[in-house]
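A single protein chain has been omitted; all remaining protein chains appear in their positions.
Coming up: chain A.
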Amino acid sequence: MSIDTQTAARVAKLARIAVPQEDLPKLASELNGIIAFMEQLNEVDVEGVEPMTSVTPQRLKRREDVVTDGSQQKAVLKNAPDAREGFFAVPKVVE
């Protein structure tokens, strides 16, 4: 599997990271190096092996479906780059 500049651009888009056009060839080559390293995994016989979901043999715990926290609007908004009237503010998303 080889990553071309077009694939690199698509991955950058999916990751929501702006990459200037002129940087794409270098990015593609770096990603290719890492992917080539991962290709070693193809040597392993994984027939019938379960993919790991939890490293320790425990079920995810459940708790009562009740409110345990809340009413902290001020604290929640404290670190927002732009908060107005009790909301997070973002550029216009609907026309």
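What we mean here is this: contacts are C-beta pairs under 8 Å (C-beta built on N, C-alpha and C of every residue); 3 or more make two chains touch, one makes a residue touch a chain; residues count from 1.
Rule of thumb we're sticking to: contacts and distances are computed from a predicted model.
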| item | value |
| --- | --- |
| Options "Multiple sugar transport system permease protein", "Glutamyl-tRNA(Gln) amidotransferase subunit A", "GXGXG domain-containing protein" or "Reductase C-terminal": UniProt name of the undisplayed chain | "Glutamyl-tRNA(Gln) amidotransferase subunit A" |
| Residue among A:2, A:21 or A:40 that touches the chain left out of view | A:40 |
| Residues from chain A at the interface with the omitted partner, ascending | 1, 3, 7-8, 11-19, 27, 30-31, 33-35, 37-44, 46, 49-56, 58, 60-61, 63, 72, 75-76, 78-82, 88, 90-93 |
